[in-house]
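Written out below as structure tokens is the structure these notes cover.
Note that one protein chain of the assembly has been removed; the remaining protein chains are unaltered in position.
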Amino acid sequence: MSVRHHLLAAISLAIVATTPVSAQTLRYANQGELKSLDPYTLKETTTIAHHGHVYEGLVARDKELKIVPALAESWETLSPTKWRFHLRKGVKFHNGDPFTADDVLFSAERVRAKGSNFLSNVPADAKFSKVDDYTVDVTLDSPNPILTSQWDGWYIMDKKWCEENNSIAPTPAAATTPSFASLHENGTGPFMIESHQPGVKTVFKANPNWWRKPEHNLKEIIFTPIGSDATRVAALLSGEVDVIEPVPIQDIQRVNSSGNASVMTGPEIRTIFLGMDMARDELLYSNIKGKNPFKDIRVREAFYKTIDVELIKNRVMRGLSTPSALMIAPQLYPLFKDFRRPKLDPDGAKKLLADAGYPDGFELTMDCPNDRYVNDAAICQAVVGMLARIGVKVNLLAQPKAQYFAKVLKPGGYQTSFFLLGWTPASSDSHNVLHDILGCRDDPKDSTRGEASLGGYCNKEVDALTDKVLVETDTAKRDQLIKQAYEIVIKDYGYIPLHQQGLAWGVSKKVKLTQRADNQVLLYWATKQED
Amino acid sequence: MLAFTLRRALQAIGVMIAVGIISFSMFRFAGDPVNQIVSIDTSAAERASIRQSLGLDDPVLVQFGRYLVNAAQFKFGVSYQFRQPVSTLLMERMPATLELAICATVLAMVFGILMGVYSALRRDTLLAKLFQAVSLIGISLPTFLIGILLIYLFAVTLGWLPSFGRGEVVRLGWWTTGLLTVSGLKALIMPSITLGLFQMTLIMRLVRAEMLEVLRTDYIRFARARGLTTRAIHFGHALKNTLVPVITVAGLQFGSVIAFAIITETVFQWPGMGLMFVQAVQNVDIPIMAAYLLMVSLIFVTINLVVDILYTIVDPRLRATISRPA
Partner (left out) sequence: MSDAVVPDRTDSNAPSVRPDGGWFRRAFESDLFYSFRRSRLTMLAAAVTVLFFLLAIFASVLAVQNPFDPAQLQLMNSRISPLWTADGQSPFLLGTDEQGRDVFSAILYGLRISLTVGVLGVVLAGVLGITLGLIAGYVGGAVDSVIMRIADVQLTFPAILIALLVNGVAKSILGNRLDAMSTLVVLVIAIGLSFWVQYARTVRGSVMVEKNKDYVAAAQLIGLPAQKIMLRHVLPNTMGPILVIATINLALAIITEATLSFLGSGMPDTMPSLGTLIRIGNNYLFAGEWWIVAFPGLALAGLILSINLLGDWLRDALNPKLR
């Protein structure tokens, strides 16, 4: 056993040593910054992707977003509520510590401890037990078919290293003193962080002892955040950086015609949608007093049928969006083809408004972020223009995301009448959408249900179906239950889905890499030609 | 003399305390820092506990007292965004800003003086008029427009200069410098011009005016009568007399150059304090914003103080008259 183990290690080392003939330096710029290095501090796409270069989870997602083994070599379900995971042997953390079951148990505790931002990644009812050094059992209170899907993004940390460096507790987002783990890393992943200047520069060095044969040919990655769109594009075009994310869509053509870089595009799994406050008895920001127009389904239908998503796609998004009938991306739900958006009908909409008692329309304020989604403020302006044609006068309040989220989210008291929001289900599954966005906010048994339902849409039938979806293990049946729920939401005109926005990565001609639909830029799949 | 210095120093401290009150009270109420820290699906209870752990629930006066005591020891707390001490972050960013500000000032002085002298001595030439025109454009074009123009021209169209950042930097102790590498020097050119253009305009106008004034004075006439060469008169006497006010103004302007770097650093993504400040404003990162304001004021107040004191040493006549800052 141990001999074979060493042999394997030696072989894999030999492979590692021979492949990268000429190791390259890749320069990468993103609009967002890398802040804390503690993998449990901030659940945000770009940060998770950065951490994914140095840390690994038990499972990972492959290039097609399918869950594949990572630090867990394989797993089986002993019963619907009991899972067994076989851990990979011979894996070492960057400091040389071996990876064992103790690290998994420790990480399962740490990720669910106070201060972690990844609480929902590992269910609270999951009990971890060590069978031997390389086998872990997980016991649940109720069946959970999406357990491993939820685990993506939960990275395994070194127990010994955390204990030695006083980092047993996760670094909370609000930590007043930086913990060791927020400034240093010790993962098992393909890269190690050589230096980290938050907001300025982070240097990743290839891990020569990685357990897997690298697909990349890089010796280091130099990451710089560049907030300004124009500057980021200019840096790519002048060859100062090799990869940028995102490319503003108006610059895609220019980058493509530049000759030294091109744009990788594809649909992102984030869904952009409009929501209406239908919870309050009177809208917070409207000239209609004493009643809430959105409580009338005809008004919601009128809004829905006025918004021309194709025009937004062609003009605002320059073709780089996929109009959507659902609140989830097609990649994440196989039955998406069964759904169609109701037909665009501004004249009918005007009539609906008149029937509802608003022949001359009404006034209201729309909340919109202006630095969060692709062309978010421009989409909102287009929506305002479209609604103006049916007599609805919309005052647009487009703000930076900090102020926007402070106002419209739960802690701000859902202070909005009409808004634009984007959502990527963290588990890549419909349950998250049905539970967080389409669920009722006032469920006494489940306080997190409908937490992100800024419009307060509520239909108990949907909630009942959602609960069935969670425990249903038969995929086909489950998809049918989801379909029923979505059909109800659409019939209610509960939300107005607009589109899935497009991914746009600017990539130098020297670099080849794989684009994943969740917009994680993973450079361990990148190869670069010699400079 | 000692009394004067003491009085000015006390006044400077008073100004700093006032700035402290302003910076604290303003930013204490600007936006909700909690929302920036957490992600979209953090629960309300967790948000409340974060709010408490940041001390945002304490009475304002308590928060201010705590703030002032810490600030005096250069403890500005921890950045909400980066989870690192603000003083560390500022120290990391300061070399970039100072280097940019110094280069811009040097550039402004060298070209400003040359252009000013030339346009004073050769008032009616085409070149002098061109300088006048440039100086007018220098104060009429907003900084951001100049930056955009330069990037479009030299980085995007011609590809000569880098469009962003500092290039390669060399670490010397806690200081990082871009002056020792080719890419670092190249990266400095456009931001320095953008930032320095305004000061250059100012200095050019000042030198021109001072030169003209000095050239009309009696002692220059005497020098001419004594038969000194034009060259000696112009550069030995006239320019020398001009330089004192020029250097003074350049010194006094240094504080605002640093503050104005906010715009330049944003346009060129220069990793200095100004860019960090703008990002902090966008992210409602109170500790950084407050510390930045205090730092800039401190630099400004210190320079003013030093200039005032030096001035009285240079020119004793002022001692009697300066009773309050101009």
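Residue numbering begins at 1 within each chain, and the chains themselves are lettered A and B in the order written.
Convention: a contact is a pair of C-beta atoms (placed from the backbone, for glycine too) under 8 Å apart; a residue touches a chain by one contact, two chains touch by 3 or more.
Every value quoted in this text rests on a predicted model; they were computed, and no experiment measured them.
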Selected residue (touches chain absent from view) among A:Leu274, A:Val394, A:Leu421 or A:Leu434: A:Val394
Listed residues B:Leu114, B:Val134 or B:Ala209, member touching the removed chain: B:Ala209
Touch criterion as defined above, residue of B:Phe144, B:Trp160, B:Phe222 or B:Phe235 at the omitted chain: B:Phe144
Given A:Ala234, A:Leu332 or A:Leu498, the one touching the chain that is not displayed: A:Ala234
Selected residue (touches chain absent from view) among A:Ile67, A:Ile146 or A:Ala378: A:Ala378
Contacts of subunit A with the absent chain, listed as residue ranges: 229-230, 233-234, 237, 248, 250-251, 253-254, 285, 308, 311-312, 315-316, 365, 370, 377-378, 381-382, 384-386, 388-389, 394-398, 400, 403, 407, 415
Residue numbers in subunit B that touch the chain omitted from display: 11, 14-15, 18-19, 22, 26, 29-31, 123-124, 136-137, 139-145, 148, 152, 156, 198-199, 201-202, 205-206, 208-210, 212-213, 245, 248-249, 252-253, 255-257, 259-260, 262-263, 266, 278, 281-282, 293, 296-297, 300-301, 304, 308, 311, 318, 321-326
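Simple rule for what comes next: only the chains that are shown with their structure count from here on.
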For subunit A paired with subunit B, centre-to-centre distance based on mean C-alpha positions, whole Å: 41
In the complex with subunit B, residue positions of subunit A that touch it: 33, 35-36, 41-44, 117, 120, 171-178, 182-183, 197-201, 224, 226-228, 230-232, 234-235, 237-238, 240, 371, 400, 402-403, 405-406, 409-412, 426, 436, 447-448, 451-452
Subunit A-facing residues of subunit B, complex: 31-32, 34-44, 47, 50, 53-54, 77-78, 80-85, 89, 92-93, 148, 151, 155-156, 159, 162-165, 266-269, 271, 276, 279, 282-284
